[in-house]
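Questions regarding the structure given below will be posed in turn.
One protein chain omitted, others in place.
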Amino acid sequence: MRYLPLTPADRTEMLSVIGAPSIDALFADVPKEARLDGPIRGLPLHASELAVERHMTALGRKNTVAGEVPFFLGAGAYRHHVPASVDHLIQRGEFLTAYTPYQPEIAQGTLQMLFEFQTQVARMLGTDVANASMYDGSTACWEAIGMARRITKRAKAILSGGLHPHYVSVAKTMAKYTGDALDVALPELSAETDIDALIAKIDADTSCVVVQYPDILGRIADLTPLADACHANKALLIAVVTEPVAMGAIRAPGEMDADIVVGEGQSIGVGLQFGGPYVGLFGCKEKYVRQMPGRLCGETVDADGRRGFVLTLSTREQHIRREKATSNICTNSGLCALAFSVHMTLLGEAGLRRLAGLNHAGACRAAARLAKVPGVRVVNHTFFNEFTVDLGREARPIVRRLADEGVLAGVSLGRLYPGVAALENGLVVAVTETVTDEDIEALATALEGALEGALAA
Amino acid sequence: MSRYFTEDHEWIDVDGDTGTVGISDYAQGQLGDIVFVEVPDEGRQLTKGDEAAVVESVKAASDVYSPVSGNVVEGNAALADDPSLVNSDPEGEGWFFRIQLSDPSELEELMDEAAYEAFVAKL
Partner (left out) sequence: MSINQSGWKPTAPAKGEGAAPTFTGNKALMLEEPLIFEIGSTKTTGVDFAEGDVAHDRLGDLTRKAPIGLPGLSEQETVRHYTRLSRQNYAIDLGLFPLGSCTMKHNPRLNEKMARLPGFADVHPLQPVDTVQGALEVINQLAFWLIDLTGMHGVAMSPKAGAHGELCGILCIKAALEKRGEGHRKVVLVPESAHGTNPATAAFAGFTVEDIPATPDGRVDLDALTARLGPDVAAVMITNPNTCGLFERDLKAISDAVHAAGGYVYCDGANFNAIVGRVRPGDLGVDAMHINLHKTFSTPHGGGGPGSGPVVLSEALSPFGPLPFTERHGDGYITLVEEETVEDRHPDSFGRMTAFHGQMGMFTRALTYILSHGADGLRQVAEDAVLNANYVLRSLEDVLDAPFAASGPCMHEAIFSDKGFADGFSTIDAAKALIDEGFHPMTMYFPLVVHGAMLVEPTETESKAALDQFIGALRSVAERAKAGDPSLKTAPHFAPRSRLDETLAARKPVLVWKEPAPVAEAAE
């Protein structure tokens, strides 16, 4: 067994030091009826590295790899190019195989990185402070709603119809148990966001309004009026960013006076990975910092007066506050935060702005090309790197058909909102810097074929 | 003016119908360096034994219970800027809040200074 260094002779010698006759004696506290007498039957035995690699490789080959086909999926997870040095650095054993930095004297690497990450995230989102990461965007969004409840001591959250439906589902699940009331809505297949409708809903019981920016259909709207309306009613504005690359092109929610800004950081450094692990971003105004969930890294000095970093404000957390903690979160997403931070450092502001510009330009080209496909209507007036098209007929079967033809066309709204007839014709198309003009042409041509065939049928 | 103590290590100085509440020197010593104190807002109604304030060190958070029932007339704003007052002068400048007693007879159940000293000595 290649991962187990003890030899049979070691085991015998150690048993004699312990004074136990056998390994079984060490398990004497296990009730007899629950003891297994050998390896669980029916399961395979140990295997060589080569054999395991063969097995896993065969499984991997059964998937269509995003990078090998024209690829346009987004809706909360985006395919960006990640520089090779990112993956190299996160695989350094001192990062990969370290624990949560509970012993700061020998964890300054992780801690300084987290301090840099917090600053990068706060600046991107336009908030005063940010934490050391959450599991992902959807759980960060829920945690923000809970935080707004603690701050305002009100329990009604208004969720925009433009919020990712999975994020809405997570919030609904949790709200069932915490007693929060959620006001939810479906998006409409139109160019307008629901900002005005949200403003109209705010009342004296509202803890917060949650709005995605850009929203699930890719639309962008100024959040300032919404922030003002929230604050006039002593409610908080929570903005959700699922595509952080957008922060290189459009104003940050914090700049528009959002109180809490959460996000999915996967776009930067992390990769698609079939949905996880990702990295939740969480920023807010400084005055709310003691109500934040999750780990925080802070600057301090050591006994010799040298700058150093520690985890701080830990009394908010479960290991100290137990049932009164702000969240039960323990492990966060440290290594993904590192990947984010390294990629962000490689980009810098100039790179992020350039990357965002390329994304937007590609999306503009794709929108213009798809608008020329007979039967296709581009829904959005505004967008960053993702927009919605109305195919005039149910999009989901078309997405499946195009997948068979080797084009991953986007995310159909039918997948995200099953059973909602008003949305079933919608297709959300994301265009990042990884999409070539040939890819756009392939999508347009395939759509032409599919829609034509459908019309003929 | 007379001072009373609880078994949860709060003290209260009573002057007329107004009490000043804090935590004992023994309690601050057990907590270590105090980094944060949350005091109750003016106007809050407290019942004896209610969680009235929170005091935190780096590694622990403790609730402070109200030794009596009544109406909070003032929280010690100085603790927000300088929580270390609770370490340096726990039974003076490091007071937590002032309360108008609604039932002074509750004081009878508390310990006086000597009784509290004896109580702590046994811990």
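List of remarks:
Chains: A and B, in written order; residue numbering restarts at 1 for each.
Note that in this section a contact is a pair of C-beta atoms (placed from the backbone, for glycine too) under 8 Å apart; a residue touches a chain by one contact, two chains touch by 3 or more.
Owing to the predicted nature of the structure, the values given are computational and were not obtained by experimental measurement.
Residue A:Leu355 is the one among A:Leu355, A:Leu370, A:Leu391 or A:Leu447 that touches the chain missing from this view. For the options A:Ala77, A:Ala155, A:Val262 or A:Leu281, the residue in contact with the chain missing from this view is A:Ala77.
The omitted chain makes contact with just one of the residues A:Pro101, A:Pro187, A:Gly263 or A:Gly426: A:Pro101. Here the missing chain is touched by one residue of A:Met113, A:Ile238, A:Leu370 or A:Val429, and it is A:Met113.
In the full complex, chain B makes contact with the omitted chain through residues 33, 35-36, 56-59, 83-84.
Everything below uses one rule, namely that only the chains that are shown with their structure count from here on.
Remark: chain A and chain B have CA centroids separated by 45 Å (rounded to whole angstrom). Chain B contributes residues 36, 56-61 to its touches with chain A in the complex.
Within the complex formed with chain B, the residues of chain A that make contact are 290, 312, 314-315, 320-321, 324.
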